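A single protein chain has been omitted; all remaining protein chains appear in their positions.
By written order: A, B and C. Residues from 1 in each chain.
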Amino acid sequence: MNERIPVGILGATGMVGQEFVNFLRGHPWFDLTWLGASDRSAGKSYREATSWRLGGVMPPGVGQIVVSESQPNGGPRLVFSAMDASVATEIERAFAAAGHIIVSNSRNHRMEEDVPLLVPEINADHLRLIQEQQRQRGWKGQIVTNPNCSTVVLAMALAPLKPFGIRRVIVTTMQAISGAGYPGVASMDINANVIPFIGGEEEKMERETQKILGEFTGVRVDPLQAKVSAQCNRVPVVDGHTLSVSVELENRPTHAEIIAAIRGWRGVPQQKGLPSAPPCPLIYMEENDRPQPRRDVERENGMAVFIGRLRTCPVLGYKFVALGHNTVRGAAGAAVLNAELMKSEGWLDK
Amino acid sequence: MNERIPVGILGATGMVGQEFVNFLRGHPWFDLTWLGASDRSAGKSYREATSWRLGGVMPPGVGQIVVSESQPNGGPRLVFSAMDASVATEIERAFAAAGHIIVSNSRNHRMEEDVPLLVPEINADHLRLIQEQQRQRGWKGQIVTNPNCSTVVLAMALAPLKPFGIRRVIVTTMQAISGAGYPGVASMDINANVIPFIGGEEEKMERETQKILGEFTGVRVDPLQAKVSAQCNRVPVVDGHTLSVSVELENRPTHAEIIAAIRGWRGVPQQKGLPSAPPCPLIYMEENDRPQPRRDVERENGMAVFIGRLRTCPVLGYKFVALGHNTVRGAAGAAVLNAELMKSEGWLDK
Amino acid sequence: MNERIPVGILGATGMVGQEFVNFLRGHPWFDLTWLGASDRSAGKSYREATSWRLGGVMPPGVGQIVVSESQPNGGPRLVFSAMDASVATEIERAFAAAGHIIVSNSRNHRMEEDVPLLVPEINADHLRLIQEQQRQRGWKGQIVTNPNCSTVVLAMALAPLKPFGIRRVIVTTMQAISGAGYPGVASMDINANVIPFIGGEEEKMERETQKILGEFTGVRVDPLQAKVSAQCNRVPVVDGHTLSVSVELENRPTHAEIIAAIRGWRGVPQQKGLPSAPPCPLIYMEENDRPQPRRDVERENGMAVFIGRLRTCPVLGYKFVALGHNTVRGAAGAAVLNAELMKSEGWLDK
Partner (left out) sequence: MNERIPVGILGATGMVGQEFVNFLRGHPWFDLTWLGASDRSAGKSYREATSWRLGGVMPPGVGQIVVSESQPNGGPRLVFSAMDASVATEIERAFAAAGHIIVSNSRNHRMEEDVPLLVPEINADHLRLIQEQQRQRGWKGQIVTNPNCSTVVLAMALAPLKPFGIRRVIVTTMQAISGAGYPGVASMDINANVIPFIGGEEEKMERETQKILGEFTGVRVDPLQAKVSAQCNRVPVVDGHTLSVSVELENRPTHAEIIAAIRGWRGVPQQKGLPSAPPCPLIYMEENDRPQPRRDVERENGMAVFIGRLRTCPVLGYKFVALGHNTVRGAAGAAVLNAELMKSEGWLDK
């Protein structure tokens, strides 16, 4: 791994784009060399083109990069997509057709049958959908995706329970404002308030979770047969989506068995020691009032999911709380881990 | 109704006590004449004894009342109890034994078999438990109670669904900080945060809901047989508990039938026109992002429950959002409505 | 006063427009009959054209009014302007030229020499600038304005001190998010944060205060000669601008004299008993930690200014805290009180 791999970001000036810029700072494998944005920004330096919205200041070295148009020429082969859903479909396809590897955080292609929807600890084998994707679409490049920012928290919390036979899941989310981008949620809407609605979010959680936890058959993914019901709320928290989860498990494990399964759960990223992989992807907390977004979300570089309060649910059998970092494990960090997985499995060399 | 009835408040200097003082301001039937508190406050004027924590200033006329010890002598027959659970059991019993009518917001006696746990729109007939209570305990007085502040929101939202056959309920709450009293929740704990735990709250919601929706048999209340599971969270909202509810209904009504049942639901307080009764105890909102605590909780003087977003739950069949005012409908207003019900049914004259 | 006067609102669908709609609900003199907005909204019912952002729901009766284009024909003579500054200049002038009485909350004309910038308790006599305005511009109608939402709090707090000889004023504001309209301040910017900048606000406070407290000479207003320095900050508060004020007074009054001046201060609105006038426009609070926006801002219908913590400033001599409701006394309520003043002085009949 002597040479760092040049990478680019589509939608680099938006808030998710900024999160990619932040997350890639000092990355041992990837070298950020290309930033694509709308025509309005193209030709300007990234510093000129961008109002930096994240904490602190823009990482050194990035501000001088001249922003390119979002067109598939000249950029590096590996490109992260932080594009808004309103434009991502066509541009991502154009890049993939032109031979680029698009590692996308956008929702547009997630549920297409031949597109991997990856959480590397859970379904690294779904990457092989790329072969089908390239065959069917005649692309030299490819598109792989990561889940919605609330879905990934649920999917990771459920993954170690899959051997116990997941039948039914009811989840209520309390989601951070950073999940809505910038300007995103108006302060007049969320200050000292709860908004019991996030457009499209419940449907995404219900369907994406089934696909992520599904089985790769060789040519497609058979979704998990469990029923999933989501209620999504916005709360005045900066970062971190908190979930109240009830789940029905066929095999009726004890609480101790579940906690052991959570704590012992590892995946390909841990086995291969991928740079962004947390040593323990799931952390079970014993305190009766944890996890909490403001106190826990930044731990483990935002890449772990925190679980607590496992107890008996009088209706479905088990209930617990889960927390994950929506802009790291739910966006930029998720995509970078996907790219690390692809590198480690040789997909970037094909 | 020519003469106003003198009433007192036990625990008058605490935050719930202050809410009683506020709610009784200008009450057409009840005249606040007596304020009981700890020995530390007794003998002082209410103004001296109290740090007013609510919005605005202390209602005129109350500040001059001299605070009494919490002992059953000299006070009016009808006494509201806003006492802390740590002391309520003995004091409430002593008052009831001495002939006082205790209309309590404290949790201590709610689940005792011979104590009515009232939501007047739902179970006005449970008041008749008083006869059993007086017979068994040899009291001339009595204790009646109102539910926990999150329970009342759930119970009222479920009440019109009871004819459809409620089988199973899963609820996740997002509760306001005012529910914890004063000083209550430390700002360091809840600022820009979620606390996924409220001590004892889940158990109260699960059991109290069953008792409230239960059937009075003549001597006792048979609890509703539905299973109820609650997950309770604290969020940085001032007033108003928001609930995400999933429910299974035996008769599989249409959404239109449910909304009609919600909108048409009335109880004894509406039929009798009790002073604190909201004209419509349940208000169904059509907007897809309502109800919201900051925007809706003060409507209808805080005495209605707001419901929205009825939709299909893939697991239990139906899901919706509910909101209620925890310090009004969930505390002081609930107790005052209970006393109004008792007055209107002649219990205060016995 | 048998017949209610028909009134309209320019910019009716925006957040300030909604505040006018709210404030005029049940007004004893003014009957809201006309709503003007952009071409995009014109022709729709107000309910269709408007996303209601305020607490509760749209007042009854308003939703059915068909929105008109913002053009000076057909509407009532008296029109409140809640227009955005980007369009207010031309449209307000067109209405005034066509004979309308424009009572504007927009900043555009405030500092023009022949336009009254009114706080009716302070400078009701400045209304006579209208004669000069009509003469110079050849208008049959007229434009009168109210101050910026933070200026009005400062000007009212200073007004009773004017007889003591105001020399220098330093003020730091902590302003509510509602002051920025909708969507206004992004929650990502203000959640658990302070933004130490509000565009143009400091200049407005410094200059408008001098004009409001200035002397009407018969043809113009000579601004108060005191120096004013403002630092303006946004804080995560919903309604209510809080000010830390230091002031130098030539006559060196005692604190008791100042408090007496504040408490005894009345103006034309109180003398005439105007419908929206608070009985006491300034309320001095003795508690050492008041006023506070969340607890005090809704008192007196949002029309009073609250003052507290008068004490010695080692630099300028006196310092204190002031609070006012930015969307009521600082916007809709201010303009309506201006119109009430004009009615009571016969200006609407000319």
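FYI, a residue touches a chain if its C-beta (ideal position, glycine included) is under 8 Å from a C-beta of that chain, and two chains touch if they have at least 3 such contacts.
Only a predicted model underlies this, so the values are computations on that prediction, with no experimental measurement involved.
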| note | Missing chain -> touching shown chains A, B, C
| task | Touching the absent chain in the whole complex: find that residue among C:4, C:47, C:135 or C:227. | result | C:227
| field | Selected from A:26, A:56, A:138 or A:346 as touching the chain missing from the view | value | A:56
| note | Sole touch to the unshown chain from A:15, A:91, A:154 or A:192: residue A:192
| said: Using the touch definition from the top, which of C:196, C:218 or C:264 touches the missing chain? | reply: C:196
| request: Among B:6, B:184 or B:223, single out the residue that touches the unshown chain. | output: B:184
| note | Where subunit A meets the left-out chain, the residues are 54-57, 191-192, 238, 294-296, 298-299
| message | What does the interface between subunit C and the hidden chain look like in terms of residue numbers? | response | 168-170, 172, 174, 191-197, 206, 227-229, 231, 233, 235-238, 242, 244, 246, 288-295, 308-309, 313-316, 319, 321
| query | Given the full complex, what residues of subunit B touch the hidden partner chain? | reply | 15, 53, 177-178, 182-192, 236-238
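Rule of thumb we're sticking to: only the chains that are shown with their structure count from here on.
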| task | Identify the chain whose mean C-alpha position lies nearest to the mean of all protein C-alpha atoms shown. | result | B
| query | What is the distance, in whole Å, between the centres of subunit A and subunit C, each centre taken as the mean of its C-alpha atoms? | reply | 47
| message | I'd like to verify one number: the distance from the centre of subunit B to the centre of subunit C, where each centre is the average of its C-alpha atoms, in whole angstrom. | response | 40
| Per the centroid of Cα atoms for each chain, what is the distance between subunit A and subunit B, given in Å? | 42
| query | Residues of subunit B that touch two or more other chains: which are they? | reply | 191-192, 238, 294-295
